[in-house]
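One chain of protein is taken out of this complex; the other chains stay put.
Chains: A, B and C, in written order; residue numbering restarts at 1 for each.
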Amino acid sequence: VATAAAAGAVTPALASNKAPNLPEWTKTLGRGVVARPYGRPSDFTDLQRRTVPWLTASPESSISFSPLQDLKGIITPSGLHFERYHGGIPEVNPDEYQLMIHGLVERPLIFTLDDLMRMPSVTEIRFIECPANGGMEWKGAQMEALQFTHGMVSCSEWTGVRLSTLLAEVGVKAEGKWILAEGSDAAGMSRSIPIDKALDDALICYAQNGEPLRPEQGFPVRLMNPGWEGNTSVKWLRRLEVGDQPWYHREETSKYTDLMPDGRSRKFSFVQETNSVVTNPCPENPIQQKGFIEIEGLAWSGRGTIKAVDLSFDGGVTWQKAEVKGLALPKALTRFGFKTQWNGEPWLIQSRAIDETGYVQPTLAQLRGERGTNTIYHKNSIHTWNVHASGEVTNVQIT
Amino acid sequence: VATAAAAGAVTPALASNKAPNLPEWTKTLGRGVVARPYGRPSDFTDLQRRTVPWLTASPESSISFSPLQDLKGIITPSGLHFERYHGGIPEVNPDEYQLMIHGLVERPLIFTLDDLMRMPSVTEIRFIECPANGGMEWKGAQMEALQFTHGMVSCSEWTGVRLSTLLAEVGVKAEGKWILAEGSDAAGMSRSIPIDKALDDALICYAQNGEPLRPEQGFPVRLMNPGWEGNTSVKWLRRLEVGDQPWYHREETSKYTDLMPDGRSRKFSFVQETNSVVTNPCPENPIQQKGFIEIEGLAWSGRGTIKAVDLSFDGGVTWQKAEVKGLALPKALTRFGFKTQWNGEPWLIQSRAIDETGYVQPTLAQLRGERGTNTIYHKNSIHTWNVHASGEVTNVQIT
Amino acid sequence: ASLGFGTPASDNEIAGWDIDIRPDGMGLPPGGGTAEQGEPLYEAKCAMCHGSFGEGAGRWPVLAGGEGSLTEERPEKTVGSYWPYASTLWDYIHRAMPYPQPQSLSDDEVYKITAYVLYLNDIIDYDFELSQASFAEVEMPNQDSFYVDDRPDVVNARCFEDCADPAAMTIVGTIGGLSPTGHFKEDSGVSASHYGDSAPEASTATKVSLSEVAVRGQGAYDQYCAACHGSGVAGAPKVGDQAAWSGRISQGLASLVEHAIQGYQGDAGYMPPKGGFTNLADDVVADAVSYMAESSQ
Partner (left out) sequence: ASLGFGTPASDNEIAGWDIDIRPDGMGLPPGGGTAEQGEPLYEAKCAMCHGSFGEGAGRWPVLAGGEGSLTEERPEKTVGSYWPYASTLWDYIHRAMPYPQPQSLSDDEVYKITAYVLYLNDIIDYDFELSQASFAEVEMPNQDSFYVDDRPDVVNARCFEDCADPAAMTIVGTIGGLSPTGHFKEDSGVSASHYGDSAPEASTATKVSLSEVAVRGQGAYDQYCAACHGSGVAGAPKVGDQAAWSGRISQGLASLVEHAIQGYQGDAGYMPPKGGFTNLADDVVADAVSYMAESSQ
């Protein structure tokens, strides 16, 4: 057990840092405390959000995807939360931040960030999902990676004040039935929110995963409508106007309405229905060895808590119950697992989530049968990965 | 509602970005997606870990503190997790990473990072606390900020494989009663862990808050002993040796033993007993205005779940029940709150946590009465903040 | 139930921020205008992206056309074919357009341009005066086609055995070429956070002799400048048009760059600072100018 290097003798470079050698990093002091007062990931890792430039005309109105294939547990690190902007990320000065609430209220008020942070606070782990998640796959499988088929969903611990608490401050008049939420970004993002949601679980958030919101998620303040299409959770929120009817703005008419085969369209299709996907294996995580494998995946429902997840290995002919792992919280990402063996046989692997309302995630055929292929949003059908004999995994659809 | 600036006309600089003006950031596009593929906090914020250089001889063996005064909810952002090193942060190459398990086992084995990540995984939200947290205050109040009185505790979502699963792979012999856990850092950090803990809830972790461990927390792999003194959760873990007795290494004899007034010392004082502290108000968060205030704080217990937290405003003469807010998970930070009014009266504010075993957080007098003032570690007594008529908050002790 | 937080919002403060417009006309300011008046404004401020006929340049949104296409294989959802209310158009142009200069239009300008976009969609006549008073007369063709969300619309059963017919299953893979996969194939040479640079939209052909700076500037040009300088709308000198550029190039690069960064009113038209993308760094704009100049010699 002796390393005989006398002081001053030149130690020859090690063949490797593996046993029986002592690794280099064992033999020298590393950096001390507060080398990085605010830390960042190891340089040996490179998890990142990614985009697909041809999806949009401009990166200022575009989307990036969370690397679901590399994430563990249910919390999305704030630096990897998916992005969606309609006019880029405004650089809001928190000292000049104001939230105005007016319209059909007794007392129109302006709140500073400090005001909001001094009011009673609530913290909840909830997902946010863009209703376009998976939308590129209505007409056929297009994306060859999990990050792009499902990466428009992320999950954080959000802290803020209940919108109902703020509404009590201003005093909503009896005629007040809808609320216009408006962002201070270049898009002036605006959505009409029914008063019932506002009084139920809507949050005015200023913190994410313990710290101030990231600029990408609406710093310093955003609306958060748990379980609803992400677009309604208006970021960089500056104004709430109470009215007696919805506004029918661009993001709730031209966009975020769902065109049906008969040419009519659903409006106010707020809830993100039950969805799930297998994250191991997936195209980015092929099976590298025969033998034991823990199938893993994520499930979520905008209507509440995930109650069960089933798995099929044969494209949906037979199903088995998977295990819900760790926390199963309402309107939060929920991880599931299934321990099995893989011996080189091809799999058509699918997951099917069931939420507390009893809703069973539908097949692609069912969804297409009802909605056609031009509806863009809300594609929550059962997803299929094709596991090849080589362990390689590709995205397929079963028709 | 018209801003009449015709194209080309010079817009005069705004007096401010507040109403009725439209803020600057509303009138120009912001940065687009993946401007930062891995994000970071707003430049307008500056939460950071902080150290006290005179506590130690060298920053490579030192401590930094989490800014509890600024954190919300229960998750500590990974970049703000408190730091404790005995030889700095090793830069471990994950491709050369090995975990060796040997000693009193049937099959000594070496696991790669890939091996570990392919085994059945578990995800849990748990705190880690340095047993020296608060230790500067045994002889008297010393630190004028919450970050320094209590900031050696953080809480994360940890993912890894149960140590019991790994031990099943190597086959522990009947005589195997203790496990030496050894780090690959310059300190070769080593601690003896009883087999019961190893088979209970110890985790071999590779992920924190959804992503790979940060270098500061042991990248790529650390041991995690939930509820136990942080030092036992050996970081940059390279080796586990199973033995029939403890090793009595430097960190479990010279350090991390608790000197009692009679000159004898406690050894293997693993568990972090029930503790709590008020985070609002606190020295960094003075009360700025009369009227409504939500008192907030954090409670935690290494023995399990926090069941209740009480508050005193008069230095412990009378107590009232506070509300446990959000998730109350075993061995995790747990947030409590209490809504009240402050009208300028001086407060001696204290919190008192009770865990699932019925243990009631003790007073400083009780702890000192039993342990004296030279015991350094495990100071979990009720803490007092003095709220002055000005709203200013100072650290005091009641004797 | 008041906790006492917040300060009263004055009428003046509210007026400055209360910009929204509703289908019933709430929020519409005084003023007005015709499509005829809107046409030159649209040409100068909108056409470079949305096309002179609302047909959309490149991948920028299409604003007109698509009538009767909503049940077709590839429906075209435009203001005319899809939008239920004209108020939405006024509101959106006013709040968010032109894309790089949101909230820069006066109310009259918004009336005029809104009228023009409605006119391009055959919804109003060229000389119809759009105003607070006349707004209610505008009828949108698709107005009655929206119904409130009636999901859950699909009921799946939690079946465990014989849930599908294996013989009837067709397995369809992805369409090659569209999918971003580079990041998980080693040494693919694909940059990690961007994909599909080789995707549908082809960029301006690159001259072989470009300088390093110009090559660096091509990406920004494609993204930020091509809308105007690729087509020559609004008096923009078109890239590759040597006649349009020679005089400009002879002023020297520094002056071109200054104009691009600061903006200027030229003889042929108005160049907004950084083409309106004021979030761009100066050197990004300078690189793009090099690319444009070198490609037009």
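Rule of thumb we're sticking to: a contact is a pair of C-beta atoms (placed from the backbone, for glycine too) under 8 Å apart; a residue touches a chain by one contact, two chains touch by 3 or more.
Source: prediction; values computed, not measured.
Of the chains displayed, those contacted by the omitted chain across the entire assembly are A, B.
Among B:26, B:334 or B:361, the one in contact with the hidden chain is B:361. Per the touch definition above, the residue from B:72, B:86, B:197 or B:214 contacting the chain not shown is B:86.
Of the listed positions B:22, B:35, B:71 or B:119, the one in contact with the omitted chain in the full complex is B:119.
When the omitted chain is restored, the residue from A:30, A:103 or A:212 that touches it is A:30. Contact with the undisplayed chain is limited, among B:257, B:279 or B:351, to B:257. For chain B, the residues touching the chain absent from view are 46, 48-61, 64, 86-88, 100-102, 107-111, 115-116, 118-120, 140-145, 148, 165, 168-171, 180, 182, 186-188, 190, 238-239, 241, 243, 245, 247-250, 253-254, 257, 259, 261-271, 273, 283-284, 308, 310, 312, 314-320, 348, 352, 354, 359-363, 366-367, 369-371, 374, 378, 384, 386, 394-399. By the touch rule set out above, chain A reaches the unshown chain at residues 1-8, 19-22, 26-31, 34, 37, 291-292.
What we mean here is this: only the chains that are shown with their structure count from here on.
If you draw each protein chain as a dot and join the dots that touch, every dot ends up joined to every other dot. With centres taken as mean Cα positions, chain C sits 47 Å from chain B. Among the residues of chain C, those in touch with two or more other chains are 3, 5, 9, 13-14, 17-19, 99, 102-103, 192-194, 279. For chain B, residues that reach two or more other chains under the stated contact definition are 19, 26-31, 34, 37, 292.
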